[in-house]
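Excluded from the complex is one protein chain; the other protein chains are retained at their positions.
Residue numbering begins at 1 within each chain, and the chains themselves are lettered A and B in the order written.
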Amino acid sequence: MSATNNKTAQWRLASIMTMAVAGAFILFVVIVMARAWKANITSNPTDHPRIEKLRDDLAADSGSEKIITELRNEDLALRKEFFRTWKILSNGVWLLLGGACVLAASLTIAISTSKKTPMPIGKSKGPNDMLAGLLGRVGIALAAIALTGAALTIPILTREVSTRAQAKGIWPGFRGGPEASGISPYTDVPISFDGITGQNIAWKVRVPLNGQSSPAIWDNSVFITGANKQTRKVYCFDALSGRITWDKSITAGPGSTKVPEGVMEDDTTYAAPTPIIDVENNRIFVMFANGDVACLDTFGKIIWQKHLGTPDNFYGHAASPVLWKKNLIIQLDQGEPDDKLSALIGLNADNGEELWRTTRPVGSSWPTPIIAPVESGDQLITCANPFAISYDPATGKEIWRVDCLDGDGGPSPIYAAGLVFAVNVSSKIAAIDPSGKGDVTKTHVKWEFDEDLPDTCSPLSDGKLLWMMAEGEFSCMDVATGKRLWNKNFESSFYASPVLVGDRIYLINRKGKVYVISAGRELEELGKADLGEACDASPAFAEGRMYIRGKKHLYCIEEQNK
Amino acid sequence: MTDTPDHKIKNILITLVLLGVVGVAIWAALSIDPMGDRGAGTGRDHDESFQKLKKFDLALVKWSENLPAIPVEMDSPVALAIFDNGNICIGGDKAIAILAPDGRKIRRIDLKFSPQALTVSGDTIFAAARDTVTVLTADGQEKAQWAPLNNKADIVSLAASQEYVYVSDAGNRVIMRYDRKTGKRTYKNGRTDSGAFMSGFNVPSPHMDVAINQEGELLTVDPGRSKVQLRDTEGDVLKSWGAAGSGITEFYGCCNPAAIAVLGDGSIVTYEKTLQRVKVYSLQGELINVVAGPNDFTDQPVGKFIVPDIAVDPTGRVLVLDTTRKTLRTFKRKIAPQPTTGASR
Partner (left out) sequence: MRLITAGILVLLATSTCALGTEASKYPPPDLGPDYVQPPGHMPEITHEIMPIVDIAILAVALVLASYLALKQRSRKGIWILGVVSLIYFGFYRQGCVCPIGAIQSIAEAIFNPAAVISLVVILFFVLPLIFTLMFGRTFCGSVCPLGAIQEVVLVHPVRLPGILRHALGLLPCVYLALAVLFAATGSAYVICRYDPFIALFRMNGPAGMLILGACFIVISMFVGRPYCRFLCPYGLLLSWASKLSWTRVTITPNECVKCRLCENACPYDAISKPNTKTLPENRKRGVIGLLGMMLLAPLVIGASAWIMVKTAPTLAKMHPTVRLSQRVEREDSKEVSDTTDASQAFRESGRPVEDLHATAAEIRENMTKGSLIAGLFIGLVIALRLIALSTRRTRQDYQADRALCVACGRCFEFCPVDPRNKKPTDGGLA
């Protein structure tokens, strides 16, 4: 009897020791596997931050052999690590299984050796069937209640409500769309913000590729373009988080790869034209300095793309495309007037096919054309040395022209109070009555003014007053008379066009300093803000938000203490 | 069970462990993504790589589209054929439109059926509905209607020689030969048995073009195998060439080339769907040059679309019926081609 007991005790001891060893072994394997698992996850080369960074670098400086080599090496190293840890994991599973088997076996032995023969004590009470039945019914009732609860709450839990607040607001293109007035319908925008301290900055993100184009906004999406010599990209940022929702490379045709000559990479850039949105048809249109035009849907799918030939423009093509109904209109001015290269091109917005083309009597130019909703019908107004010319946006037929411009200027025309205002640095600003036909230089210019004229910034008007920013000299004029009311020198250089937000004007200089002044007959400074980064692009607006593209980053400005 | 303090502690411990594990189990069950809704994130990559495939050596492009595209006033144009005088014949929408070489409208022939395939020879038009070939005069008079094929038939291409009309039936994956005058089916080497004139084609999707060259030889496409075949009048293969691939010398993806046409010097123009390319090959299957590349076309939707047709006109222009843009595109050789000695016309 005692011999059997002894033997049992030995078995028991042995099994307990085996259990301890197996347990320790399993623990060890688990720790090794956990480490390998972590390393495995972090070494996934598809979305590794180092690889992402190198990809960005490569996009910014494509063709750099050094970055390519670095990328390859990094990728190989990560891949090796990935598969090494993967192997550890897959081997670990077997070791774990083996350990578990030993543990289970020793546990079974330990339990069976310590099992005691059951010895019912006392008198059996016998089952209480009544109570058991009652408890069972209560159990079922509780389960039914719990299931009902689940059935009623799951629909609420799985309902796909927009957990995020919706960003709202449409800013279809350069200076707010085809009319390009620079007037924001959204006025709930903070006066003060600071890109360095983060005051009233909802988010700030790096735009991978450089460009002067302004953002175009459609609710949750912020569209912007960027390019270098080889790569052209359209980006869609999420308006709420600033995350890139998608990006798309554009190479529209055989000629796309040809690098346009003379483009000032740090000034005009290869991506100066601002995208334009067709809200009704879910489309966005973009253009680049190399002559590539593309149409994408809002999900980033390229609907069509077209290469219009490499523009011969000595600063780089800058005019944004304009959308009028189904016509995508491109003012492709290039070369010298005698070259007869400049043209206004109407493309079918649906498929990019050329609908009409009108040769223009001008050389290279940079202003974006605008659509002026003149009483007699919409007109497309273009500016280029030496003419302001109006066209029928449906056919491209010329309506009128005024010989009033001179020099290499960038200001786009504006339409306010029934007048077209065309301006350029080394000439004058002309208030043109757009009701004429043919050459109306002598007949339809209501007034002219020739002091402190802008070379880049477009003018701004609320219908009564007109403002211009010329190399730091900001002036306010009476629209009706053309008399200057006041002027102020900000003693810095400006590229971004002034914008009117309610009764305020925002001015952003090239260093990113922002001046907010009242839009009145008298000058009143309302506040100052600082982007903290150089800025040449005009701002864009949406409900409660202002978007500014700095030299490197895109900023979303929103009142943070609402 | 005795309720010693030891047991109590043990039971409480086990209960706690169980509750914890049940909690983890519920979390784990909820974290499973059984439908893969979180996605694999591959969509963008594919699109990017497709864009990459569009690249090729642009020096090969020896043709240009110097005329504006001619709008085709049809909802679904499908077939294209050219008369000897250069007039253009476009089929679709229960009609045939006849245009002058410069795109001017000449006439519209309304039909009872929607033509799926067209060919012209002299001043006779052969138009095919899904299963029936109809013979028309150039001004639209119906001359004859041939006996319909079986109900699996799907006629996708026609080609006419002096004697015969070849009917490509993608539904049955065969090509039949008809006597042009009687409209009776004829068989290989004068045989009179039933069955197809030619079979054995691999036809994964409904297009399988057929053409005739100046020698009266037959050109067929085996789209599933990405092959172009030159055959004698009895349908025996003389030459077969073509390989699947994205390279400019190859035919991309499934079922290409989708359409073929013959140039005056006997070289062959091919059109590929999806990665849209129009290329010229020699009879031996060497790539001579490229007429148009993917960037000249609007990307076709991945699902259903009408496969464009191509044709060559008497002046040597390549015409592409662009079914996505619904226009007729005209491509002309950039420099005049070298005079060919072999041309028989």
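One rule holds for everything that comes next: a contact is a pair of C-beta atoms (placed from the backbone, for glycine too) under 8 Å apart; a residue touches a chain by one contact, two chains touch by 3 or more.
Since we're looking at a predicted model, the values are computed, not measured.
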> Among A:104, A:196 or A:259, which one is in touch with the chain left out?
Replying inline: A:104
> Where the complex has a chain not shown, which of B:226, B:276, B:295 or B:327 is the residue touching it?
Replying inline: B:226
>> Tell me which of A:301, A:437, A:464 or A:552 is the one touching the absent chain.
In response: A:301
> With respect to the chain omitted from the figure, which of B:9, B:106, B:147 or B:254 is a touching residue?
Replying inline: B:254
> Out of B:29, B:59 or B:335, which touches the unshown chain?
Replying inline: B:29
>> What does the interface between chain B and the hidden chain look like in terms of residue numbers?
In response: 1, 11, 14-15, 17-18, 21-22, 24-25, 28-35, 37, 39-43, 49, 52-53, 202, 204, 224-226, 244-247, 252-254, 301-305
> What residues on chain A make contact with the chain left out of this view?
Replying inline: 93-94, 97, 104, 107-108, 111, 118, 120, 124-130, 132-140, 142-144, 146-148, 151-152, 154-155, 158, 160, 162, 166, 218-221, 236, 238-239, 245-246, 298-299, 301
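What we mean here is this: only the chains that are shown with their structure count from here on.
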> Measuring from the mean C-alpha position of chain A to the mean C-alpha position of chain B, what distance in angstrom results?
Replying inline: 39
> Which bits of chain A are touching chain B when the two form their complex?
Replying inline: 246, 249, 251-254, 256, 300-305, 307, 351-354
> What does chain B use to touch chain A in their complex?
Replying inline: 44, 47-48, 51, 54-55, 58, 61, 68-69, 293, 295-296, 298-299, 324-325, 327
